[in-house]
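What follows is a single structure, and I will ask about it in a moment.
A protein chain is absent from this complex, but the other protein chains hold their places.
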Amino acid sequence: MFVLTGIALQALPGTDSGTLLTLFWIGFILITFFYQTRIQSYLALNDISRGLNRLKVMKDKARKEAIDYLVNVGKAPADPAQRVDQFLDYVTIMPVDIDPAGLVGKIDHIVTTNNDRVRAEVGALLGQSSPVTVSISENLLEVATSLNAIHKIVRHFYLLGKKTNSYFTLIQLQMLMPMIIQEADALLNAVDSFKVGQPVGDGIGPVVVSKYMLGKEKRVVAKDTVMAITEYKGRKLYVLKADGPMAYVGQPGVAMKKIIDEMGIKPSAIVMIDAALKLEGEKTGEIAEGVGAAIGGIGVEKFQIEEVATKAKVPLYAILVKQSILEAITVMRKEIAEAADKVVQVLNRVIEEKTKEGDEVVVAGIGNTLGVAQ
Amino acid sequence: MFVLTGIALQALPGTDSGTLLTLFWIGFILITFFYQTRIQSYLALNDISRGLNRLKVMKDKARKEAIDYLVNVGKAPADPAQRVDQFLDYVTIMPVDIDPAGLVGKIDHIVTTNNDRVRAEVGALLGQSSPVTVSISENLLEVATSLNAIHKIVRHFYLLGKKTNSYFTLIQLQMLMPMIIQEADALLNAVDSFKVGQPVGDGIGPVVVSKYMLGKEKRVVAKDTVMAITEYKGRKLYVLKADGPMAYVGQPGVAMKKIIDEMGIKPSAIVMIDAALKLEGEKTGEIAEGVGAAIGGIGVEKFQIEEVATKAKVPLYAILVKQSILEAITVMRKEIAEAADKVVQVLNRVIEEKTKEGDEVVVAGIGNTLGVAQ
Amino acid sequence: MMSSVPGPDKKTKLLVYTIEECPACGQKTKRAFAVGDYVTKDGAQCTKCSSPTKVSLVYAESSKPSGQ
Partner (left out) sequence: MMSSVPGPDKKTKLLVYTIEECPACGQKTKRAFAVGDYVTKDGAQCTKCSSPTKVSLVYAESSKPSGQ
């Protein structure tokens, strides 16, 4: 660098315009040398600030949509704005995990407490409303809470980076911004599907199993979870899904535990149908088969299913329908809906291949069952 | 870069073309200043795209080789292409690990379900075939599945980096590409050894113990796993390996559990012989001794062996033959094969030094036993 | 160091349809989604065999460029 400056200095004597230009260049090079990270920090700050504004608009919109829904559809008797704002800042404090034995039970306890609280608060806000409206309100408030949290966290790092003038904090945040915005965008888009009660991409599992439950007697086997017993080629099927058309995900883990432990059923296979996140480059609506418990979320239900299946030595089979995160939480795309018939074929084949006549099989449609009854 | 600028500055004074050159340089410097990461992202994209194409060619080749083997050697009655494609996308969903108590049992359950499924599906594809052909088909399909997964994941990050224009994603991926290509190359090379049933480098453990089992009566002690009882200088040896010449790895963990827990044998030592990944700079075929359970894989067998050895307080000794990943999964190199006699000497010495006459010793040859009978 | 935050999406407009399927003759009718529709809901009478239909699917399609 300084060598260069030296060379530039050698060029000085003699000309007029040359001298000015050279001085300009020396200045320019010195500035870029000493201030490069600062300039880039400044650019990153600008960039993040623009993204942050978009996040703010998004979270405000989600909040407004939730309030509008509570007022217009839910017929909330009082103005819900204040309660909603309290709701948005509600935190769930996860159990400590340094000694993880029994951790899932603790998480389950916290999460259940939280779910009950949400249901109770929304119920109190709405007074007399249909379960569909209550469940949709819950989901809208959850979306608004997530967007609120995203905005807060990004703002935290933005302000921290600005205050400490930390180049690396800012550059990292700038790098993550596109992903964060994309995620937030997906959440905001979900609002449109939820508020009119349209099935979402994640509901493909419930759509498939609802075909097996149609016209059969349903019984509640866990919170928000129903089961029907049907038959396929001599096998007795225990078909599970969350109770639709409410926006529920149910408790398939508790349900399977009940079926196997309490009802004393010895299934020869458990088949789970769920939406799965596709990789970039994979096609929406592609079907993949697999083994293992096909269920997402925080891990409590997955843990319970794996535990009960391992204890009873029941093989776990999975049928997955690939989709992006946006497609999973917004209105079901044609490609996904049309996979339903193919999934039915695969499911029938899996049942035929992996079990014999007279066997018992548990089939679970995993996912948000909004707009999908049974 | 800046050196050039300096030189260019010297060229400035006096001339007209100098002005143009100056403008050119100003432009150049501005572009590099503002677009440096973008240019590098572009170069990285090109580089990754080239690697991605090679991965695609590799996975297609592995798929084709698997199908050809099923048709030509396995005499598959129907065209297996469609089933193979389903097979390639098959996923194994690992259990949730937030509460790791009992995790190995759950992993074992999932992995066993998957292995049974693979065996059953290949069996269904091939109809009547020798166990060697079925086991080779399983391995070829596994190689094709791995290459398919590698291609998909690299493509995912390539497309993600391209879409979000994320400099750091792309640079990191570019950095990893040579290693990924090397790994994929090793997998593809494995196909050539597997399809003709040649022993692979990983089979050195089975080669060594097969010398002890020759002519003795064998009994099946776990899935795909055989044991023979022999004698060495007054010690009773229980010698274990996977059932060759099929491309099996067997269940040495289950076998040892059976020997110690069920058969009531109290060995004074367990000696395991396995291939071990060499570090760069180490020689292929070098022998290393050690203590502990010498076995790779997902960890289920290792866990079982360590558990049973700890419970029964049996010391675990290891004899390792160093090799690269490529050498481990392709036809056994001369240097590795010639280590066999030396391993026998080491094994005899370990037995003599660590046990007394009248003791019982478990000797296990760990690894893929393709092309190595007993 | 140019802006890497993507601009608001130019979204392709999604049109949502409800498919009513006749369990007797299998005829499928596609109509626009109406609020309150859900899968397995009772639909209109089948135009072919007059059996009661059921909603079998609800899904979204991107509108054709001509439709915009």
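Lettered A, B and C in written order, each chain numbered from 1.
Here is the rule we go by: contacts are C-beta pairs under 8 Å (C-beta built on N, C-alpha and C of every residue); 3 or more make two chains touch, one makes a residue touch a chain.
Note that the structure is predicted; figures quoted are calculated from it, not measured.
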Which displayed chains the unshown chain touches: B
Contact with the hidden chain (one of B:I181, B:V249, B:V321 or B:V343): B:I181
Hidden partner chain, touching residue among B:L23, B:A78, B:A120 or B:L214: B:L214
Residue numbers in chain B that touch the chain omitted from display: 40, 43-44, 47-48, 50-51, 54, 174-175, 177-178, 181-182, 185, 196-199, 206-207, 210-211, 214, 244-245, 330-334, 336-338, 340, 371-374
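Assume only the chains that are shown with their structure count from here on.
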Cα-centroid distance, chain A relative to chain B, in whole angstrom: 34
Whole-Å separation of chain centres (CA-atom averages), chain B against chain C: 47
Rounded Å distance, chain A centre to chain C centre (Cα mean): 23
Where chain B touches two or more other chains at once, by residue number: 164-166
Shared-contact residues (touching 2 or more other chains) in chain C: 1, 4, 6
